[in-house]
Each structure stands twice: as C-alpha cells, then as structure tokens.
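This is the structure, below, for whatever I ask next.
Missing here is one protein chain; the remaining ones are kept as they sit in the complex.
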Amino acid sequence: MVKILIEVRFHGRGGQGAVTAADLLAVAGFKEGYYTLSFPMFGAEKRGTPVVSFLRISDEPIVARDEVYNPDYVVVLDPTVMETVNVVAGLKKGGMLIANYPKSSEDLKKEVKADELGIKVATINATKMAMEVLGRPITNTTMVGAFGGATRLIALETLLEVVREWFKGELAEKNAKLVEEAYRYMMEVCR
Amino acid sequence: MKYFGSGHGACPGCGLPIAVKTVLNLLDGKVFAVNSTGCLEIISSQYGKNAWNVPYIHSLFENAAAVAAGVEAALRALKRKDEGHVVVFAGDGATADIGIGTLSGAFDRNHDILYICLDNEAYQNTGHQQSGLTPPGESTTTTPAGKVLPGKVGRKKDMISIAVAHGIPYVASSSVGYVSDIRRKVKKAVKFEGAKYIQIHSPCVTGWGIDGSIAIKVARLAVETGLYPLVEFEYGKLTSVRKIKDRKPVEEYLKLQRRFRHLFTHEKGREMIETLQRFADENAERYGLDLKRE
Amino acid sequence: MKIKINLGAISEPMQSENLKTGDWGTHYPVVDKEKCTACKTCEQYCPDLCIEVKEFGDEKYAVVNYNYCKGCGICASVCPFEAIKMELKDIFKFDAC
C-alpha cells in the first residue's frame, strides 16, 4: 500500500483566514476519502499578527499532533508576512511555496532563493482578486483554490462544494467564484 | 405545620431563627432553602440534627446566590417551578463581602429567587469579626477598640443601594424587631418574578453583647433611631418607608450593647457617636423617616 | 456494630427536635393565664419555636414547651400584657449564707 502523508503550513495574519483555509482543505480532503487534520498555532495576539496553521492529509488515521516542521507545501496568505517570517523554513526539497504575491513567480523565486533550496514557487495576486470580489482583503478562499490548482490534490468540484457548505448565500457564491478563478489560474501557471 | 424545628443550636435570644421561621411559615413551607456557611447553617444543619422541614442545601460560604440560581434553573428546566420558592438565607459577611460576586451575578441574570440577608453586622459564627455590614464604631475582634482606634472606622456598606442598582424588581430592609414587617415584605416580594432582596437586621446576643431578653428591644431601637431604616423599593423606586414618631438619639441604642460600650469612655468615642448620629440623620433625610406632625 | 450514614451527609427533616434544649437556660417563662389574651406575639417572636397559643375548651392561652425553651426571655419582653414572667430555675436557687 502506498502511504501518503502530505503536510502543509499556512502563513497569514490574524483575520485573513489562515485557520479557515486549513480547515476548508481538511474538510475537502476528507470528502475525497483522505484522513485529514488541521490545527492552528495561535499566539495570544489579536487581529493583524502573523498566524500559522497546519494541515495534514493522509490515507491512514493521523495521530501526529505536533507542529509541521518539514512541510510539503507552504501557503502564504499575505505577502507582507514574508518580510518578517522565513516562510520556507523546513520546506522539503521538491516542495512548493504557494504565495499570495503581487509580483511574478520569478521575483519570489529569487527572493526566497528557491533554486538553492530546490523548491518550486507559484504566485497569485490573491489580495487583488479578493478585493475585486469581496471588497475585503480576505484571501483564504482564493488561496484554497490556488492550493487546489497548484497541487491537483483536490478536485475543483469538491472545493466548491465545501465552500458552498461553509459560507451562506451571496458570500458562498463570491467565495466559490474566487476558488474557481484561483484554481484555474494555478492550473495554467503550474502546468 | 412547623417548617423549622425546635432543638436547633442557636444561642438563647438569637434573632436568626425568628426571621427564618417567619419566612418559612409565611410561604407555607413551599421553599427551597439555600444557606451560606455561617451561624444559621451551623445551628441548623449538623448531620443528623437537621432543623429544617423544607428542602435545604448548604454548599459554601460565598456561593449561596449561585447555588440558588442553579436550583432555580433546575426547577425551570424540570418544570417543577410550582413546587416552591427558592429562598437564600445568608449572613451579612456572606452577602456583602465574600459572596458579593455570586450575588451580583444572580441579580444580574435576575433569577427568580428571594435572597434574604440576615444582617447581624459581623462574622458572628466565628466569634465576632468585622464584615462590610459592621457599622462604624463597633468593636469587633478584627476591629477592636484600642488606645488609638475606636473600633471599626468607615461605613456600613449600603447593600440596599447596591441591590437596587442591579435593577431587580424588589429590594427591602426589615428587622427581626418587627416580624409583621418581615411577613408583609416577604409576601409582597414573592409576587414579583425575578430576583428579590430583603436585608433583615437580626440581633446577635453574643456578638452585640446583650441579654436575650432585650434582643427585640435593641432591634427596634436600631429602627427607632434611624440607624436601620426600613424601606422598600420596587423596580428601583422607593415605594414605602417605615416612619418614625419621635426619632430617638443613637446613644439610646448604643449604650445597651457591649460592642459599642467603649464609645462612652474612649477618647474618640464622642466623635464616633456623633458620626453615627449623623448617619442616622442622613438616613432620616434621605428616606423621609421622621413622621411630621400635622 | 455497623453504623448507617446517608450518602453525601444528606439529612432527614426535623431531626433537631430530638435534641432537648430545655436545660440550657437559668430561667424559665411562666404564663399568667388570666392576663394572656392569646395574641400570639410571644409565639411569633420565640426563636426556639417552643411557645404556642393553645385552646383548652373555652380558654385560649400561651403554653411553653419546656423541652426546648432556652430561657432567653424574649417572650416575656415582647408580651404586650405582661402576662409572662421569667423565673429562676429551682436548681439555681440557694440560700445566701
């Protein structure tokens, strides 16, 4: 039996939904038949402070509840976090940094010394997309879509289903739109 | 029907059983009694010597209001509200000092309880230590009259105003000196849905240093001097006051009690008596205690 | 021999009446039947619930249950008709030498 264990670390700021992003993917992963576990590492600080959350996806029950030190993927919800936090710390060789970043992937690659580390980088301007659709810089659903499109671990339909369960009414549709756009964009970029 | 038994362990002349039996009788024993740790609890609820003939619970010193809230919530949830009234019997220390947090919580949530503070003006159970409801000038074991100090300095905490400030439907003060007043107020109180507070002045023969035979006289003097005004508030509005004909000087009340005896010899005693007289006068002014002749 | 104890120290009602507190005091009240108007003031104020107005045919007056009376004297002090006197118990009486 092939054992799968995918570990993801999310970086964001309080209020942007880094915790929700991990939770949405935990639900989506579960819907696709995996065992999943997501959990945050809270500071005691309030809105705006850097926040980390974690996601594990596996084909067997997940018992490890320690923090993720060597992620397969790192998802960054806020470009400014990267100025103070070394988001690629411990990222596995061959792993991928999926970042909300206003400039190109090439720029970020240089910035994080991706080639030296042997990691892949994919960027998306999630803040801009979220502002256009939601009118607020909450990037969690966009980055969930981006994660799905970049990794192809979870089908777009599953993510849309989860988002529509999670949010209600108009907000659900707006977030579903963001997930879909980000998913398709990343599928293109990461082809 | 007797709802509180003879044979309890109170000192001869204690005011507490008078208040308790008056309340229980008036409510025909349809009472869930919640009692804080203190004199009343010790004299009435020793294992195997229980004096109560109503369902009774004692938990801790400072949580009677919360325990009562819990009993009330349970009766509501279990659809047993018609079984009786939830009545707290708590001392002044349990009410105004250590238990004021849970009291405030229960008032704030406006639980349908009647909270009776039996105010004997000190921690009498443990041998007469001062509480927030000890009046100034009283010599207690923790505020003894000494060469410098004339007993407790400061004020008697105004629990009536504190209760009124919570916006509960009914607040009153009463006295063991006037059981008909207690009866009238309890009868009125239980008509209100929500939290009710009645503070009953209750003589303590040992703590106050009086003979049982004058306990009622002393309790009445507290009222007749204006030191313990009997008042009634409904929804925050003063609705009745026990008027006083020919208000007596506080000295008449003070001189009968060992707890104030030092005031008549102490260097600062006169000053303290004057302070107490001023408090009585202020009460008279504030509540309109004096019965004016036409 | 095994004793019985109730779960959590829960007690049955009115057990205090097994305790006769009548021997606590030095004095005891005596009711003057002639003066007593059966107004029940003493009954209302008695802290030991041991004085009660009772009917005897056409008569009604206060009766003391000496099993419990602690001799505090409240009944005598509140009686509006001075119908109750506190008397010293015989055991405390002695001739002054």
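Labels A, B and C are assigned to the chains in the order they are written; within every chain, residues are numbered from 1.
Heads up, the rule we're going with is that a contact is a pair of C-beta atoms (placed from the backbone, for glycine too) under 8 Å apart; a residue touches a chain by one contact, two chains touch by 3 or more.
In this text, contacts and distances are computed from a predicted model.
Visitor: What name does the UniProt record list for the absent chain among "Hydrogenase expression/formation protein HypE", "Pyruvate ferredoxin oxidoreductase, subunit alpha (PorA)", "ABC-type cobalamin/Fe3+-siderophore transport system, ATPase component" or "Peptide ABC transporter permease"?
Guide: "Pyruvate ferredoxin oxidoreductase, subunit alpha (PorA)"
Visitor: Considering the complete complex, which visible chains touch the unshown chain?
Guide: Result for the missing chain's touching partners among shown chains: A, B, C.
Visitor: Of the listed residues B:D108, B:D158, B:E252 or B:E274, which contacts the missing chain in the full complex?
Guide: B:D108
Visitor: Which of these, B:L40, B:L75 or B:V186, touches the one chain of the complex that we don't see?
Guide: Once the missing chain is taken into account, the touching residue is B:L75.
Visitor: Given that one chain is not shown, which residue among B:A66, B:A90, B:V223 or B:V250 touches it?
Guide: Considering all chains, including the one not shown, the answer is B:A66.
Visitor: For the chain that got dropped from the picture, name the residues of chain A it touches.
Guide: On the side of chain A, residues 22-23, 26-27, 30, 35-42, 44, 62-67, 69 touch the unshown chain.
Visitor: Using the document's contact rule, name the residues of chain B that touch the chain not shown here.
Guide: 29-32, 34, 41-42, 45-48, 50, 52-60, 62-63, 66-80, 83-84, 101-102, 104-105, 108-109
Visitor: Please identify, in ascending order, the residues of chain C that touch the omitted chain?
Guide: 3, 5, 7-13
In the analysis below, only the chains that are shown with their structure count from here on.
Visitor: Could you give the separation in Å between the centres of chain B and chain C, each centre being the mean of its C-alpha atoms?
Guide: About 25 Å, centre to centre.
Visitor: Can you check how far apart chain A and chain B are, centre to centre, with Cα atoms defining each centre and the answer in Å?
Guide: Each chain's C-alpha centroid was found; their separation is 64 Å.
Visitor: Taking each chain's centre as the mean position of its Cα atoms, how many Å separate chain A from chain C?
Guide: Computed from C-alpha means, the inter-chain centre distance equals 83 Å.
Visitor: Going by the contact rule set out above, which residues of chain B touch chain C in the complex?
Guide: Those in contact with chain C are residues 2, 4-18, 21-22, 44-45, 47-54, 179-180, 205, 211-217.
Visitor: Which part of chain C faces chain B closely enough to touch in the complex?
Guide: Per the touch definition, chain C meets chain B at residues 6, 9, 11-21, 24-25, 44-50, 65, 67-68, 70-74, 76-78, 86.
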